[in-house]
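What you see is the complex with one protein chain gone and the rest in place.
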Amino acid sequence: VSARITLLTDFGTRDGYVAAMKGVIVTLAPTAIIDDATHDIAPGEILTGAYVLARYFRLYPPGSIHVAVVDPGVGTDRRALAASIDDRLIVAPDNGLISEIVKDSRSTRLVEITHPDIVRPDRSSTFHGRDVFAPAAARLATGLQLDDLGPALDDPVLLQSPPVSIHADRTVGEVIAVDRFGNLITNIPGDLLSSEAKVSFRNGFVAPLRHTFAAVNPGELVAVIGSDGFLEIAVRDGSAAEYTKAWRGIPITVTR
Amino acid sequence: VSARITLLTDFGTRDGYVAAMKGVIVTLAPTAIIDDATHDIAPGEILTGAYVLARYFRLYPPGSIHVAVVDPGVGTDRRALAASIDDRLIVAPDNGLISEIVKDSRSTRLVEITHPDIVRPDRSSTFHGRDVFAPAAARLATGLQLDDLGPALDDPVLLQSPPVSIHADRTVGEVIAVDRFGNLITNIPGDLLSSEAKVSFRNGFVAPLRHTFAAVNPGELVAVIGSDGFLEIAVRDGSAAEYTKAWRGIPITVTR
Partner (left out) sequence: VSARITLLTDFGTRDGYVAAMKGVIVTLAPTAIIDDATHDIAPGEILTGAYVLARYFRLYPPGSIHVAVVDPGVGTDRRALAASIDDRLIVAPDNGLISEIVKDSRSTRLVEITHPDIVRPDRSSTFHGRDVFAPAAARLATGLQLDDLGPALDDPVLLQSPPVSIHADRTVGEVIAVDRFGNLITNIPGDLLSSEAKVSFRNGFVAPLRHTFAAVNPGELVAVIGSDGFLEIAVRDGSAAEYTKAWRGIPITVTR
């Protein structure tokens, strides 16, 4: 079986930066199969990248190699890391991008990438996706071990997700992402919710908790337990983000 | 030869939903090669998905496995189907997404996906792309037969494309899609047209039928027989949609 490498970046595809990374990978690991995860993370949005990465990281099989590059600090002294997390490998800048995949892991080993064939003096100061992370992933694909890449790293940068507060009569969280459909994804775990929950937020909008988007009429608000197990708010056949003008960071209150 | 699986969705790539599907496929079918067809179908536009799917479905070789997920009814009792159509396999929600590939098929066999390993009680109610269609495609890739997925389905949902009316002096159809270039794709088959045809539509716009876009001056309207064999209207080096403010559904009249 060929090595399987996924790519997540905030590069878009239109400038050819992603293609440059692919070329570097294929040169070093000719049989690797590269799956695009996404290149549409909003520029520099590390936390969004962290959430998106967590959506597929463990769905890939053990041994998969994941590359994640959202890297506004490129060229500074921020470290480059490689890790084995629950038997999947990841290479990424040490800026919090791995926060969500580390959080619930059973086993994590991290190293700083310092291998001189990878962190070369002649690397660019603006494009480590091509010059550091792509070669690191390719070397892992062709047999280099994690520990070959550099020394253990014990203090990775981890970003905190916003907290959820649980009260006797209500649970309060917030919108942590708005997806392509305009669904408001919250940080409130679905297993905290009773089936009669009411979800309310800014400007008096209220959404009933239902099993599926289609349990309300087209154009109406509905709350569901989303596919990652968290509460989300949608408008059937529409966009909750447009309808409610809600955005990331808006508080969400759940009552019985 | 590894199984070849294509993906068409309305998910975009930015939220990681597509990557989740890929992870599920690769876990079950480690050697499968996944080709992205598109993830940019407008949210919920089933008929657009049906047209786009038909543009490449038969160009892939026999044995290819196609996944199509534009699924506004996810979580309701709409069925999940798998089909063999002219020796290519497809898995999709039963909502009309296969309408255009079924239409001119020589041989079609359909089943409802009910296999308990695929339609699991613990599947989400909002993301069958990951929980039903990806595993169904992967199982087909690793040797499961169509009939193993569930019982025959004889009454798939089929959407009607708008009709073309043929008169003695004119043919009337409509714009069924506007592509990225702003070309207006119609439902009028090219073989109905004489070489002296004149194509006219709303607000008095008239386009001469030519062999190629470049047969008119830059900025001018031109009608051509498009690459799928249907009449389309373009502006050379420009956008017919912008120029004429036409959109899907606009009637198009062809006269000699």
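Read from first to last, the chains carry the letters A and B; within each, the first residue is number 1.
To be clear about the criterion, contacts are C-beta pairs under 8 Å (C-beta built on N, C-alpha and C of every residue); 3 or more make two chains touch, one makes a residue touch a chain.
A quick note: this is a predicted structure, and the numbers were derived from the prediction, not measured.
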Touch assignment to the omitted chain, from A:Val74, A:Val175 or A:Ala197, lands on A:Val74
Touch criterion as defined above, residue of A:Thr13, A:Thr142 or A:Ser194 at the omitted chain: A:Thr13
Take the complete complex as the reference. Which residues in chain A touch the chain that isn't displayed? 11-20, 22-24, 26-27, 30-31, 33-34, 36, 43-44, 72-76, 124-127, 130-131
What is the set of chain B residues that contact the non-displayed chain in the whole complex? 1-2, 4, 6, 8, 33, 35-42, 51-53, 55-61, 64, 177, 179-181, 211-215, 224-227, 232, 237
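The criterion applied here is as follows: only the chains that are shown with their structure count from here on.
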Chain A and chain B share one sequence, so how far apart are they rotationally when you fit their Cα atoms? Give it in degrees, rounded to a multiple of 5. 120
Chain A to chain B, mean C-alpha position gap in Å, rounds to 30
